[in-house]
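Yeah, one chain of the complex is gone here, protein chain that is, but the others are all in their spots.
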Amino acid sequence: MRVGEIVTAGFLALLSIYLMWKSAELPIGYISGTGPGGGAWPFWLSAIMLISCGCIAFNWWRGTSPASQSDEPVLDSHGWRSLIFVGGGIIGFVALVSVISMYGAIAVFLFYYTWFLGRHSLLLSLSMALITPVALFFFFEGAMRITMPTGMSFTDPVFNFLYDIIY
Amino acid sequence: MEVLSLLGDGMILSLQPLNLMMILIGVTVGLFIGAMPGLGSVNGVAILLPVTFLVPPGSAIIFLAAIYYGAMYGGAVSSITLGIPGASTAVATTFDGRPLAKKGRASLALVTAALASFVGGTIANVLFTLFAPLLASVALSFGPPEVFALMLLAFATFVGLGGDDIPKTVFSICLGLVLGAVGFDQISGAPRLVLFDYNGFLQGIGFLVLAIGVYGIGEMLWTIDQTRGDVTATTPKMTVKGMASDTKEAAKKGWKGTMIGSFLGFFVGILPAAGATPGSLMSYGVAKMVSRKPDEFGKGSVDGVAAPEAANNSASTGSMLPMLTLGIPGSPTTAILLGGMVIWGLVPGPRLFVDEQEFVWGLIGSFYISNVAALLINLAFIPVFIWMLRMPFTILAPMIFVLSIVGGFAATRDMFDIWLMVGFGLGAFFLRKFDYPLAPAVLAIVLGPIAEPTLRQSLLLSSGDPSIFFTRPVAGPITIVALILIFLPAIKMLRRMRNKSKKPA
Partner (left out) sequence: MKLTKRSLLGLVGASFLATTPMQALAQDWQPTKPIDFVIMAGAGGGADQIARFIQAVAEQQDLTNRPLVPNNKGGGSGAEALIHVSTASDPDHTILVTLNSFFTTPLRQENLGIDIQTFTPVAMMGVDPFVLWVHKDSGITTFEEYISKVQEMDGEYVMGGTGAGQEDSIVIAYLSGAYDLDIKYIPYDGGGAVAKDLAGQQIMATVNNPAEAKGFYEAGDFVPLLAFSDERMPAYPDVPTLKEKGHDFSYYNQRAVVGAPGMSDEAAAYYQDLFTTIYESEEWQGYLTSESLSPLWMNADEQRDYWALQVENHMELLAALGE
């Protein structure tokens, strides 16, 4: 945790500097007669962010924040595993949306999570993975009139069939 | 009194069998739309607007008002049970609603939210009925300097929100404000902070993208890591008796917060530029300030649930006021309703109250009826929401992720925003690990885009002279109070530090 604290603060400081630099594309000063320029608001707030990072680093050096005193690893092996499996699962989910449509991706993700991570029975996992997207389809497309991504064109026949049902 | 007879007519109209059925259906649909992270009353109203084109305006508005009320109640449900604020108005509800749910008192939190919403809605309705035209002139007297002063006051309540680590809290507030500035500079009309020159940032970063990322993904990942994936299910018991005692407890512990929220929320809500989010936030802050047990706030205080919930209902009703009396939308939902009024052949504006009395009072009357219906239906559904919480975590967690992604897409209709949401979620996970409070960032992204333009509009008005915030009769006192509140803790802290340094000597 102790190393993580300063690395995080360092990273956030870099982010602040980037935001300051980016804000400076617009005037950041006080233009007489009209008030602050277009970049002033984000620029000076980013500057405060940078100062905060400085304070965080100072507290780290003094060792006043709980994280800066802890020798625990940021993530132990279990933590890493769950982050990679769950976080990675979410990333995979979102990536799949543009391939096999939102509803297809939901089915795959739910099955992956309940069966592989949750160790539920195959029957429960499969039924969750199938019922949820269908229910969501009728809720969003039928009732709420919100169209979700349909993925690549090979899913069209399925969706055309479904749209015929609801409209 | 003429007003009361008009109101009575409006209520009788709402109580006709067909209209009553529409209220019940509208409230139920609204409740579920509102409970869905990402969807809110604006979706419900927008979708059903074309349908209302087919029926007389009187019936149409009753249906829309029912959905509006249902969704307002529903917002608290996802804040409490899932820990994801479904709308910016419900962020403050998570502060104490979530801890209560984690303690196994979800039913208490839900009952409190429902009761507070009911009281808030009712008080707002009464104020509305009695003082509408008077309040409209108050709303008009709020120009940019007044709105900015009010935002300062909202920021003052932040001071009490953050964790113990001051630099991290300050960082979080500023991060939210800067993220809110991404996209376009309203004053000069120039693109601003288009990060990495990627066009997707031109549309700015929406509140929901950050909120769902932080709460729906980041907070969930953190919970999984913290509990090693094995959340000891706090099996809340759900009995009629239990609910009765919850009601008693909610009334006893939450009345103060409810009162604060109802009145404060209403007055902030009637200002078109401000809206329900600052209202609920300020109510939370004030409730904490005046509470005899301020330490309980953030750990599951009943007042902490009651105040923002009363406020957001009250403010949402209040935001109808500028719409009906002036023809000016106070929120996205009322903007859609306003469009609906044009479709129905009504002219929004100051004449509406005079020329279309039947319509206006029918709407207000249906508010009263919808509010009662929403309370009863919400209470009836609480066992369902509780039952959801009892699902095994390995089923609840993926469902929350799915709802976050689907709801996020429904709100923004853009895959880029979904990627951004996932990015925020992973970032929030690490920041959470290092005790960075993230609620301030989530609220700042809502308040920033109100505060910055009004600040700069004011300075344009005064030709760059900041004294405009102190010399105007309404803005002046608000600014001064806000500044005192902001610097009070700092002064206290300095004094404490001085005392400390004296002691060892």
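Order of writing sets the labels: A and B. Residues in every chain begin at 1.
Here, a contact is a pair of C-beta atoms (placed from the backbone, for glycine too) under 8 Å apart; a residue touches a chain by one contact, two chains touch by 3 or more.
Just so it is clear, the model here is predicted, and its values are computed rather than measured.
Student: Which of these touches the unseen chain: B:65, B:92, B:173 or B:187?
Tutor: B:187
Student: Kindly state which of the options B:6, B:23, B:46 or B:405 is in contact with the chain not pictured.
Tutor: B:46
Student: Using the definition of touch stated at the top, determine which of B:130, B:342 or B:384 touches the missing chain.
Tutor: B:342
Student: In terms of residues, what is the contact footprint of the unshown chain on chain A?
Tutor: So the residues of chain A touching the missing chain come out as 138-139, 141-143, 145-147, 150, 156, 159-160, 163, 166-167.
Student: For the chain that got dropped from the picture, name the residues of chain B it touches.
Tutor: 18, 22, 25, 28-29, 42, 46, 48-51, 53-55, 59, 63, 139-144, 183-184, 186-189, 191, 199, 202-204, 272-273, 322, 326-329, 332, 334-336, 338-340, 342-343, 345, 347-352, 413-414, 453, 457, 460-461, 463
Here, only the chains that are shown with their structure count from here on.
Student: Compute the distance, rounded to whole Å, between the mean C-alpha positions of chain A and chain B.
Tutor: Chain A and chain B have C-alpha centres separated by 22 Å.
Student: Touching chain A in the complex: which residues of chain B?
Tutor: Listed in rising order, the residues are 29, 33, 39, 43, 47, 165-168, 170-171, 174-175, 177-178, 181-182, 185, 187-188, 190, 192-195, 217, 221, 224-225, 228-229, 392, 394-395, 397-399, 401-402, 405-406, 409-410, 413, 415, 418-419, 422, 425-426, 429-431, 433-435, 452, 455-456, 458-460, 463-464.
Student: Taking the touch rule as given, give the residues of chain A at its contact with chain B in the complex, in rising order.
Tutor: 1, 4-5, 8, 12, 19, 22-23, 25-26, 30-39, 41-42, 45-46, 48-49, 52-53, 55-56, 59, 65-67, 74-75, 78-79, 82-83, 86-87, 89-91, 93-94, 97-98, 102, 106, 109-110, 113-114, 117-120, 128, 132, 136, 140, 143-146, 148-149
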